[in-house]
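Shown here: the complex without one of its protein chains, the others still in place.
We just call them A and B in the order they show up, numbering each chain from 1.
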Amino acid sequence: MADAVLLNIVLYLPLLGTAALLAVPSRREDAVRQVSLAVMLVQFAITAWLYWRFDPAAGLQFETRIPWIPGWGVNYQIGLDGYNLLLVLLTAFLGPLVVAGSFTAIHKDTKLFYAMVFLVQFAMLGAFVAQDLFLFYLFWEAMMIPMFFIIGIWGGERRIYATLKFVLYTAFGSILMLAAVIYLVYSLYASAGVASFAFADLYRVRLPLPVQTLLLAAFGLSFAIKVPIVPLHTWLPDAHVEAPTAGSVILAGVLLKMGTYGFMKLGFPLFPDATQLLAPVISTLAVVSIIYGACLALVQNDIKKIIAYSSISHLGFVMLGLVSLELIGIQGAVIQMVSHGLVAAGLFLLVGMIYERCHTRELAAYGGLAAVMPVYSVFVALLTLAAIGLPTTSGFTGEFLVLLGAFTAAWPQYERGVAYPLVVSASAIAGVVLGALYMLSFAQRFLFGAVKAPHQPLRDIDFRERIILASLVVVVFALGIFPAEPMRKTELAAREFQQLVLTSRTGTRVADVRVTPGPQRAPATESASKPTIVPR
Amino acid sequence: MLIAVAMALFALGLLGVIVRRNMLVMLMCMELMLNGVNLSLVTFAQQMSSAAGAVLVFLVFVVATAEIAIAIPIVLLLVRRKHVMDLGAYADLKG
Partner (left out) sequence: MSYAQSLLVGLPLAGFLLNGLAGNRLGKRFVSIVGCGLPIVAFGVALQCLADLTARGGTPLVETAYAWTVIGGRSFEIAFYFDRLTAVMALIVTGVGSLIHVYSIGYMKDDASYARYFAYLNLFLFFMLMLVLGKSLLVLFVGWEGVGLASYLLIGFWFEDADKARAGKKAFITNRIGDAGFLLGMFVLFEAFGTLDMDVINGAFLGGPVAAVSASLVGILLFIGATGKSAQIPLHVWLPDAMAGPTPVSALIHAATMVTAGVYLVARMSGIYLHAAEASAIVAAIGATTALFAATIAIVQTDIKKVLAYSTISQLGFMFVALGVGAYGVAIFHVYTHAFFKACLFLGAGSVIHALGGEQDIRKMGGLARRIPVTFATFAVATAAIAGLPPLAGFFSKDEILWFAFASSRGGSPLLYGVVAGTALLTAFYMFRLLWLTFFGAPRMAPQTARHVHESPVAMTGVLVILAVLSAIGGFLSVPHYLEPLLPLPSVVPELEHLETTLVFISVALALAGLIGAVFLYGGNGERAARLGSNFPLLHRVLFGKYFVDEAYDRLITRPLYWISDRVFLRLGDQRILDGSLNGLAALGQRGAALLSRIQTGSLHLYALLVVAGIVASLAWSWRHG
């Protein structure tokens, strides 16, 4: 009971933080920074407590459920389960790092900036913990607004273009998703006689296969733009390059995971038959993302673009793991999500640090930094190795399990005569080689060789920066060496996901739906597949 | 028959609004349209013995008067600017 309240506190703390910031005068920039950091640290502490209290065997926990719009069957329903536990923890963990990392980077409108960061944090957490589709959609849309401002006000030269591209692209997907949401809830209403937006109820809706495919495409488009999956990825490099450091960290650390979370929580479980039908397509796109992202990262000159394309490559692994529908692959995908969040956040923070010193992101402007900034270079090397997937880092745990899962799913099909999945999963292994190639090429030119940098002498990273990076690196290695505990907590959700996607749910009648009281009407008889509206 | 007169008045007014270029003449034509409508209202009120028509006539009168009271000064102010009565000269009002 108290834990449910704590979860609500975690969710609304950023809003309270925004209110608190209003009380602090804008001139006192250091007070603004300290207040922001304090709020984020408190939020992380509570989230860590909730993580520790999470019971692996108990499913959805710390639930709050308040009727909101009874006429439509909308409830304010939030909770933690294996799907969102690690992602919520990741978001809360990155919060203080984002705030602390921006101390020296943002100098105008500081108060507004941290308010925007809080709002984004609020929206992201809300989207993760929401268990009601209406609430989820609300938060999903709400995320875009603060991000629009963060990139648009504090960004680089082409920030307007980048932020508009980002927002419009995502909004386009969201519109289609809205249409699908309405249709889905409507199907539930038409066939079961009750309206509900709760996930638990929507998982029971039965739809004919063509309808499922269309709806999956609509949901999937929106999520695929977010992940991003090639060919819907071109907004990401521009957004990352033009965003301020904190924006990039939030974007890469958490926002991209929203897409994969969406697939895992909504896209695939809601439309199991369509998922199974389209699995080869999705896995192909995943492998294309892996390889295409890696190839493009090879030939970039802007460091942030290298990391942006590497994100595309890493999240391709997540999609591959999810669609393998094997427990090993699914668990691997979950770990890879968290791992990528940590590693990409760290890499962007590192880029931000060097940008503050030298004001350029061009790789050609740098060289031999290991000789002049040794501590910084150690962190660059460690995070590069994590990105490569070196064993003992979280990247290895994610990639290894995903590849193993994909292979385990593909081999029986090969023995039955369907060779394509095996070809796909074997090609994904090329991503391992390419990943090492572009990351090591980057590290090579950046850290080794003759010393070259604008604005020398360069000062090495200070205490604040070291703490930030060290925290990230410690977690990366912890996940690499001891992944057992987090995976224990997510196992139930992974099983549930697998169960939901492997169970066929076509048809037109909904078998007994357990649902909150909503508008009632006489249950439909064996009706045609096209539900009709009956006016009340 | 009176209906025909009313329709003719309305048509003439409409044609005037579309064709004439002088602002004041356009306003007069709009008044003509309103009068045509009024006439038809009165005629129908009398034919169907309904009081509603007559009431509406008064409504239309008041609105037409108010409208003219505002439109004429606007035209006056505009003409003071450009010294031209031709409506075509005021296309830059499209904003």
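To be clear about the criterion, a residue touches a chain if its C-beta (ideal position, glycine included) is under 8 Å from a C-beta of that chain, and two chains touch if they have at least 3 such contacts.
The model shown is predicted, which means the values in this text are computed figures rather than measured ones.
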Candidates A:Gly156, A:Pro280 or A:Gly449 - the one touching the absent chain: A:Gly449
Taking the full complex into account, find the residue in A:Leu112, A:Ile145, A:Leu327 or A:Leu500 that is in contact with the omitted chain. A:Leu327
Touch assignment to the omitted chain, from A:Ala430, A:Val474 or A:Leu502, lands on A:Ala430
Of the residues listed, A:Pro14, A:Gly316 or A:Pro483, which one is in contact with the missing chain? A:Pro483
Touching the hidden chain in the complete assembly: which of A:Thr392, A:Ser471 or A:Thr506 does that? A:Thr392
I need the residue numbers on chain B that touch the omitted chain, in ascending order. 14, 17-18, 21, 26, 87-88, 90-94
Chain A residues touching the chain left out here are 165, 168-169, 231, 233-234, 292, 295-296, 298-299, 327-328, 331, 367-368, 370-371, 385, 390-392, 396-397, 400-401, 403-404, 407-408, 411, 426, 429-430, 432-433, 436-437, 440-441, 444, 447-451, 481-484, 487-488, 491, 495
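In this section, only the chains that are shown with their structure count from here on.
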For chain A versus chain B, what separation do you get between their C-alpha means, in angstrom? 63
